[in-house]
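A single protein chain has been removed from this complex, and every other one stays in its place.
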Amino acid sequence: MTLAPLREPSTPERRTAPRRVSQRTLAIGGTVAAGLLAVHWYAWTQTEFSLTALAEGWQGIWHFLFGRDQTYPNGHHVTTEGAFPIDTSWGETIRPGIGYCLLTVCIGLMGTTLSIPASLVFAVLGSRTTNRFPPLFWLARAVMSVLRAVPETVYALMFIAAVGFGAFPGVIALAIHNVAVMGKLWSEAMDEADQGPVEALRSAGASSYQTAVHAVLPTVMPSLLGLLLYRFDTNVRSSVILGTVGAGGIGFYIKQSVSGFRFDTMMTYVCQVVVLVILIDLLSVWLRKRLALT
Amino acid sequence: MTLAPLREPSTPERRTAPRRVSQRTLAIGGTVAAGLLAVHWYAWTQTEFSLTALAEGWQGIWHFLFGRDQTYPNGHHVTTEGAFPIDTSWGETIRPGIGYCLLTVCIGLMGTTLSIPASLVFAVLGSRTTNRFPPLFWLARAVMSVLRAVPETVYALMFIAAVGFGAFPGVIALAIHNVAVMGKLWSEAMDEADQGPVEALRSAGASSYQTAVHAVLPTVMPSLLGLLLYRFDTNVRSSVILGTVGAGGIGFYIKQSVSGFRFDTMMTYVCQVVVLVILIDLLSVWLRKRLALT
Amino acid sequence: MPRLTTSARQLDTIDRGAPMLQIDGLTKRYGATSVLDGFAMSVAAGEVVSLLGANGSGKSTSLRCVVGLSRPDGGTITVDGVPAVDGRPIPDVAMVFQRIHLVPRRSVIDNVCAGALGRLDLARSWSTLGFPAELREEAMACLHRVGLADRATEKAGRLSGGQQQRVAVARALCQRAKVLLADEPVSALDPAAAEQVMRLLRSLADEDGIAVAAVLHQPDLARRHSDRMIGLMHGRSAFDLPAGAVDDATIEALYRPDAEAER
Amino acid sequence: MPRLTTSARQLDTIDRGAPMLQIDGLTKRYGATSVLDGFAMSVAAGEVVSLLGANGSGKSTSLRCVVGLSRPDGGTITVDGVPAVDGRPIPDVAMVFQRIHLVPRRSVIDNVCAGALGRLDLARSWSTLGFPAELREEAMACLHRVGLADRATEKAGRLSGGQQQRVAVARALCQRAKVLLADEPVSALDPAAAEQVMRLLRSLADEDGIAVAAVLHQPDLARRHSDRMIGLMHGRSAFDLPAGAVDDATIEALYRPDAEAER
Partner (left out) sequence: DGGDGGDTDAKSDTSPASSAVEVCPDGTLTMGVEPYEDPAKLIPAYQALVDGLGKELGCTIELEVSDTYVAEILAMQNGELDLGQFGPLGFVFANQQAGATALAAFADETGEAASYTGGIWVPKDSAIKTIEDLAGHTLALSESGSTSGDAVPRKALIDAGIDKDVDAQYAGGHTEALQALVNGQVDAAEINSQTLASAIAEGAFDESQFVQVWKSDPILNDPITAGPNMTPEVAAKVQEALLALPSDTVAEIGGYLDFTPPADGAMVKVSNDDYQPLFDLADTLGLTTDDL
């Protein structure tokens, strides 16, 4: 019952189209590409990049992961254990590992939550959408850069000097670092917010603060929440590093299983972190879905 | 010459407004708030949070930063140098530091650039906007979670086993980790993209790939670029950690100055990283501004 | 405002019997409120049908159900005899959106080319660079038809509201679909441009045999350019009449009850 | 379509001599193309002026210059005798945007309340929870005027296109400005709603002495509801006449040359 369209689809009307890429775009693009290439070539040589080394040495990874079972030329037979199969002893590894994970989550959680207010302030000051006063904009970005550049371990040392060790200095170190990172991420998310409502409120005489609260934040809330959860996830993993400066948590035990050559135990802990990260990710997906309109 | 409006602005027309917050929202909000509070209270106690300790111990931070000159009860007299004034010896610290920074940037750059293609694939698969096939969506997110959960140092260990020391295993470790993190960040940026053009192309019969390339990517390009530069910045700082596993770069020297209690030298290196991070941030601000429409 | 006479319709040269788009018993609820409640309509090849109704009466919703962007709660949709699969877009149906939905950072011509994505394989659509020259020329022709050929290389986001709406029409043209759904395609257009676009829709039906359904808020325009007019009220069609048979009272009744309900 | 008679105008009860909004020699270029080139217009208190012009003729641009969202290249703008400072918004001027620009995730009433932000201090605007009860009641009254009071608690993004446009009008009302700029405020509205909104603008001028400037693409509507009509062409006003004095030829001329230029 179909009725063929009268027009022949294969011979539609045509008109000359403009050049695909303008001469100027081509020139700029070429220059940028050449520059990037040169920089990468330099970096390639500097980092002694060598895919052949990787191809030849892949057994090393294999041995690390699955152990070694090798007979040497002299007839000697060597077997070592690898990371797999993982250590499944409940009482010695898995159960304590859950406890360590819990502390790790606590550290990450406190570090993230404590940094929210300051992050928000820096984000609002560091976004062009919400801060139209250039000196303050640049100041906020500079402070964030400085705070961000200082490694978390240096913060941890500073606060250990103040309050001794344990999880507490780790939390403060994380929180300060996180203010800088989350502030930056949030400010850039705000930059990408739909400018329409912002303009509408600004033209109605709303102040920068009011524009931020009543136009930008509701628009970018899912982004901010996603980034918050991403930082929570990162902070949980960071306390893996801070663990090594006395902050406790599972990182410490990962490192110590490595020193004890118990890669299977290490892998058990890593798997527990994997489970943790997956759980946080599920939470993130679920929350973002709930928050999205329509 | 002004003409007063006839209407009295102080007595505008009024109508009964609906309840500000519905009973149901209140109940849900209350439950969520209570849950969050409980979790934080638990984390607070677990991390032995103590602001008094911080208030009492702040001199420790001062001494760490500016040195100490103190006679202890056991008769020992301790003078230490703090982080400030920083070590300004050109030949011994600053000049080599610049070299270390350069290597660090190279490591971060390679780690970031190499991860772009895979990140893009994972991002497209891990965003609901571009991937409407749930199994693949969840698979992509799971793979990213797993890759993300493994600490960079464990990757480094693995690749050192394969290719020996140096910057190269560090680069690969960074790149793999970065695929997972950037993939996640990008996919969530895509989730936040304006759904209008996406729907328009989808209804025109475009495939998922076509929708991604022709609607989502051009819309979120500034976000992606911002996140890319953020990851570049993070990776440069990560190679600070990888530096300690033989990957070289300035991180190794920061750690070395710390273990030698030469905090002034450490601070010089940290300042160099600060400059580096600020430069990357300036690049980020400039690029994002150029890319934004209008 | 001057009345421009519509070009002579070539009604009899095309077989207009077969319904190209057929909607039956369409139902759609959002939570407790029922938006569509057994809505039915059909559009034959070569026919221009205009869809009228008060704000919020469900016109956009019904069109979105056809292209698979909203999931109907009940009813059947058939395009060219083939039933639509729930949530699957139909390349044979092109839609001009009420909110326009261009990609603001892409050039006008690339936006128009994107309408053709459904018939391009990967090799010719991996990026805008892959678009074949023929497609770009066809897109230019579509832009000519809406009078915007001179703005082809500009970023779509830079155009004025009305210009963007015309680009959206051009994009739909470039899809070469058998059914064209246009959701208020002239709302942002000046009167001359609106006439031009309506004549364009008319000619698509007359010359190319396309089935056109347009949501319009201007009954005059609808009467002048469409074959049939359908009034949507309370989730179903209140009338479905040849354009000539719709009198002012019918129109007035269409908009009145809702206006009262909303007071 | 039936013509609804406009409510009797109370022209003589208000002193309409003083121009509330005065634009002179407004110039605006984007790159090489000049959009506005010495555009001038004025709107007195209690007057409704409609602005007509082809798509892309610069109507939106001129309004955006007034509210400080576009930076003019030259010319002066005076509101209530006070010259506008470059790029600084004027709380005395409210604008209804062509692209509507609501916050989709906020409720309708919160969107309307946001129009009042300019006169709220921090204590009453730190969040939507801070909005005083009086403001919310006033916002409800504004929603009543556009016929959407029953949708107050819904998310703005959930409304139909025309409903959103009316919310945008309500938001502008809630600003209590002396000048109201409306950029195609009825483009997505059904005829009854369009009449209702135009009458609302009329009554704002008549009863509250507000200066209203509305961009319209429907000359009929403009003629019926405005005191004066201004045609924008080639970056300057082509005509500026009392509504009764604008004949069909003038209108036709306004839209013709541009249509030709674009071919």
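As written, the chains take the letters A, B, C and D, and residue 1 is the first residue of each chain.
In this text, a contact is a pair of C-beta atoms (placed from the backbone, for glycine too) under 8 Å apart; a residue touches a chain by one contact, two chains touch by 3 or more.
Because the structure is a prediction, the values reported are computed rather than measured.
A.B. asks: Write down which of A:Arg15, A:His40 or A:His63 is the residue touching the left-out chain.
C.D. replies: Residue touching the chain left out of view: A:His63.
A.B. asks: Decide which residue listed in B:Phe133, B:Phe261 or B:Trp286 touches the omitted chain of the complex.
C.D. replies: With B:Phe133, B:Phe261 or B:Trp286 as choices, the missing chain is touched by B:Phe261.
A.B. asks: Can you list, in ascending order, the subunit A residues touching the missing chain?
C.D. replies: Within subunit A, the residues touching the omitted chain are 57, 60, 63-64, 72, 74, 76, 78-81, 92, 156-157, 160-166, 244-246, 248, 252-253, 255-256, 258-262.
A.B. asks: Please output the residues of subunit B touching the missing chain, sorted low to high.
C.D. replies: 57, 59-60, 63-64, 68, 72-78, 80-81, 153, 156-157, 160-166, 244-246, 252, 255-256, 258-262
Everything that follows uses one rule, which is that only the chains that are shown with their structure count from here on.
A.B. asks: Moving step by step between touching chains, how few steps can get you from subunit A to subunit D?
C.D. replies: 1
A.B. asks: More C-beta pairs touching across which pair, A-C or B-C?
C.D. replies: Top pair by contacting C-beta pairs is B-C.
A.B. asks: Let me have the rounded angstrom distance from the C-alpha centre of subunit C over to the C-alpha centre of subunit D, please.
C.D. replies: 28
A.B. asks: Could you put a whole-Å number on the gap between the CA centroids of subunit B and subunit C?
C.D. replies: 45
A.B. asks: Quick check on subunit C: which residues sit in contact with 2+ other chains?
C.D. replies: Counting only residues that touch two or more other chains, subunit C contributes 99, 128, 158.
A.B. asks: For subunit A, give me the residues that contact two or more of the other chains.
C.D. replies: 294
A.B. asks: Edges wherever two chains touch, nodes for the chains themselves; is that graph a line, a ring, a star, complete, or other here?
C.D. replies: complete
A.B. asks: Would you tell me which residues of subunit D are touching subunit A in their complex?
C.D. replies: Residues in contact with subunit A: 67-69, 89-91, 93-95, 97, 99-106, 110, 114-115, 117-120, 122, 125-128, 155, 157-158, 168, 171-172, 175.
A.B. asks: Give the list of subunit C residues in touch with subunit D in this complex.
C.D. replies: Touch residues, subunit C against subunit D: 1-2, 30, 52-56, 60, 98-99, 147-148, 150, 158-163, 166, 184, 187-194, 196, 217-220, 248, 251-252, 255-256, 258-259, 262-263.
A.B. asks: Where on subunit B is subunit D touching in the complex?
C.D. replies: Spelled out, the residues of subunit B in touch with subunit D are 1-7, 9, 12-18, 20, 22.
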